[in-house]
Structure formats: structure tokens, C-alpha cells
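Just below is one structure, and these are the notes that go with it.
Every protein chain except one is present and positioned as in the full complex.
Moving on to chain A:
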Amino acid sequence: MSTVTGVSVADTPGPDDRGPQGDRASTGRAGDRVFSGLATGSGALVIALVTLVGVFLLWQAIPAIADDKDNFFLSRAWDVNDTSNLRFGIVELLWTTVVASTIAMLIAVPVGVCVALFITQYSPRWLARPAASLVDLLAAVPSIIYGFWGIKTFGPKYQPFQDFLLDKLGWFPLFSKTSVSGTGTILFIGIVLAIMILPIVTALSREVFAQTPVAHKEGALALGATKWEMIRTAVLPFGRPGVISAAMLALGRALGETIAVTIIVSALAPGTKWSWSLLNGGETFASRIANNAQEFDSPAKTGAFIAAGLVLFVLTFVVNAIARIVIERRKAFTE
């Protein structure tokens, strides 16, 4: 049988010369059915996974939260060994997690966008590719390496900066002196996290910036815009939804980052005075769970940690939802 690619059985006229039948051509063949089945199945699988994770977290967490003698959202205690007298709350974990991730975003998003602009708009072609791959390589470094690198190599280099902050800006509540001495501070975790999420922001932003229609860019230039004005009026608005989703993906990683944070951070002793300082220690949701996972010896105790995990899950979900809404809004404005 001689075949011409792209010609299917449905295209060849049948015995009664009815000609091609559109419906059968698109859905009737085995390949179509299999592929649409696979795609639908994968979609359903993801939805089912997320739902099941949520259900599991709720299932395990609710009994523990119900047994909690303190206010789950406001308590700073974490005393879960006496199962008849559980006292735990998430306010410190929430604070550390959110603040460290915010610092990371404040550093990584502007820098990441600039790197992406450099690669797509400014750099010569011979440099763009290697530069892009190098940034992507950062994403391939396992987080435990970032942790050790942070504590052994970067920490000592960063210490003078922190000492300077303490010395000159110590009067400002965010930089006030705390019981934490070295580099196990929220600010330092934020900086290390920023480096970890930089490649995510860069890679995704680069993709969208590269897709700015040439007509837009040339139009801007033809109207007399300088290169910066062209970027501001053509590239950035076009790429904005992409940058926002990149930032949200990165934020998700920052919120959930575990090993690097666990290695670097200094946990606070129970009963330490509350401080707004970024130079304080603390534990994030993920680091506290990971740090104690080996000693989950009773369901009630495990439940307490899973409850913390549930809050992290919800937090990530809310952040993503907000991002979706923002992107939808932007679309409405630009179109």
C-alpha cells in the first residue's frame, strides 16, 4: 500500500462517493480516541491528586486541631508531646514563612525580570544562549546544596552585612537585635531563597518576553522610542501575565522550600520574646515538619504537624488564586 502522509481512510472517497466526513475524521479513529482519553485522564488525575491530598490533610488535621488547647491561629506555643494536653499554634510559623518568602520575592522578581530582559533584548546572540542555560542550571542545583553552601560559604560573607544592619539600623524594629547570633536569620533565609527561585522567574519571563510580537517592538521603535521606552511600552506589558505566573510559581517554591531552610535557620527556644526583627530566627512550616518528622510517634502529634501542613497548603492555594485573579484582570485591561 503506498501512502501519502496526512491522508487518512476518511479522506479517500468511499464506495458511494460521499466525500470526507469531518466528524468521523476528527473523533472516529483509534488514535484520536486514545489521545483524548489520555489527556482527559491526566487532567482528571491531577485534580484527583490535589483533592485527595487536601482531603488527607483535613482528615488527619481536624482531630488534632479539635484537641488543641490553645488557639490554633494565634498561639506561639508548640507543645505536642503530651497528647492529653496538646498546645500548638501556627502564628510564628506563618510569620517566618511569609516574611522569608516575601524577602525572596522582593529580591528575585526584579532581578529575574532584568536578567530575562538582558537575555532577550540586550545581549548579543552568542551570549544569550549560554547565559540562559547558565541561569537554568541554577534551577538544577539540589536544595540541600544551597543549604550547605549558604551556611558554609555564603553565610560568613554575608555576616558583615548583617552586623552593619544591626549596628546602623538597630533602632528600626525590623533590624533590632535578637537572641540569634549568626546567619540563621529570616533575612538570610530570604536571600538564599531568592537565589533558589531566581532561575524560575528568569526562565519563564524570558519565554514570554521572547514572544513579544516583532511588530509591536518595531512599531514602538518607529515611533521614536528609545530601547528602554520600547521595552516599557511593548515588551513589559505583553509579558506581564507571564511574569506574574512566574512569580507565583517561584513563590510556591519559596513557601514550601524545606531542606535548605532547615539547615540554615536557627529555631527559637520556647518562650522567646516576640520580635518583629528580620534578624530573628524562626521556623517555617516546611522546616518544622521536616525537622521533626522522625519522631512522629503518636497520631495526635502527627496530626498537629499535618495541621501545620494544611495551613501551608491553603496558603499556597490562596496565593495562586490571587495570582489567577490578577492575571485575568490584566487580560481584561489589555485586550
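Just so it is clear, a residue touches a chain if its C-beta (ideal position, glycine included) is under 8 Å from a C-beta of that chain, and two chains touch if they have at least 3 such contacts; residues count from 1.
Here is the rule we go by: contacts and distances are computed from a predicted model.
Asks: Looking only at the UniProt record of the hidden chain, which name from "Nitrous oxide reductase family maturation protein NosD", "Xanthine dehydrogenase family protein subunit M", "Amino acid ABC transporter membrane protein 2, PAAT family" or "Phosphate-binding protein" is the right one?
Replies: "Phosphate-binding protein"
Asks: Which of these touches the unseen chain: A:132, A:268, A:286 or A:323?
Replies: Checking the options A:132, A:268, A:286 or A:323, the one contacting the hidden chain is A:268.
Asks: In the complete assembly, which of A:95, A:118 or A:296 touches the absent chain?
Replies: A:296
Asks: So one chain is hidden, and I want to know which residue out of A:151, A:165 or A:323 touches that hidden chain in the complete assembly.
Replies: From the options A:151, A:165 or A:323, the contact with the absent chain belongs to A:151.
Asks: Tell me which stretches of chain A touch the chain missing from the display.
Replies: 1, 3, 79, 81, 83, 151, 156, 179-182, 184, 262-263, 266-270, 272, 281, 283, 291-292, 294-300
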